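One protein chain omitted, others in place.
And now, chain A:
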Amino acid sequence: MTVIDVRGLTKQYGGLHALNAINFSIEENKIIGLIGRNGAGKSTLLKCLAGYYHPTDGQVRVLGEDPFDSLFVSENLIFVDDEMSFSSEITLADILQTAARFYPNWNQTLAQRLFDYFSFRPNQLHSELSKGKISTFNMIIGLCARTKITIFDEPTTGMDYSVRKDFYRALLKDYIKHPRTIILSSHLLNELETVLETILLIDEGRFVIQESVDQLKEKSYGLTGSEESLSHLPGDVQILHEEELSGNQVYQVILGDLTEETKRKLEKEDVQFSPVSIDDVCLYLTKAKRGGIDHVFE
């Protein structure tokens, strides 16, 4: 079942296209990574899904409804980021109680256990928390709300490595028990790629690719060889990146389906295959065409 459907979504502020005619849909009960560089439009997109923003143009459907001004969507979707605002008059324990009243599937036992595990004190105020602690606390709210759709916008801001690992683990364990649609945005993939099923990549407000992590990984290759030998690649292969190495060798990152036969042929011509991280593939897919940092120093 499709839980999110976005058609021609455009969001403009002050003449600037934050989002430009974006189309995609998301099936229920998947964990999706929304990937893009800083300023790509990730937060704007997620806020449109959460009903915080009204699109300039296009259509957004969440659980079959327009999320803007929808009480149904706000009950069944939680949007977590480091700017979630809570009253500074009430304690952390009170915030959990309030969330428990609002979200129908809230799990207080899990909330309490995570609260203790991450050493929060019931009488603390949200405004007293450090950056990392704010993210950790908000993550607890996001997980325990167990809404049909859970959106985490850059959830690990300020978290140290061990807390990040705990977060991904907690997310996965709770998802296994209670499958639901979870969207995580991040500019970095490597730590969470195994937890994701699909990635959605955007760049400069535009849709770039939506693909399963496994497939993307299977389709991407790093190749090193002579220019001559690399020219025999099948025509439908996309060359994402090319670098000249010493000794007339070229390094290419490609995206495409290579048959065993093609691979063997390339190997015979001394083309070497090397793994490419999904992070690098995303980077090359969104890289400014104007040349990299080296260009600045030329």
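Heads up, the rule we're going with is that contacts are C-beta pairs under 8 Å (C-beta built on N, C-alpha and C of every residue); 3 or more make two chains touch, one makes a residue touch a chain; residues count from 1.
Here is the rule we go by: contacts and distances are computed from a predicted model.
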Review point. Between "ATP synthase subunit b", "FAD-dependent oxidoreductase", "GntR family transcriptional regulator" or "Transport permease protein", which matches the UniProt record of the unshown chain?
Key: "GntR family transcriptional regulator"
Check your understanding: Of the listed residues A:D57, A:D116, A:D160 or A:E218, which contacts the missing chain in the full complex?
Key -> A:E218
Point to revise | Interface with the undisplayed chain - residues on chain A | key: 30-31, 168-169, 172-173, 175-176, 179, 190, 193-197, 212-214, 217-218, 221, 273-275, 277
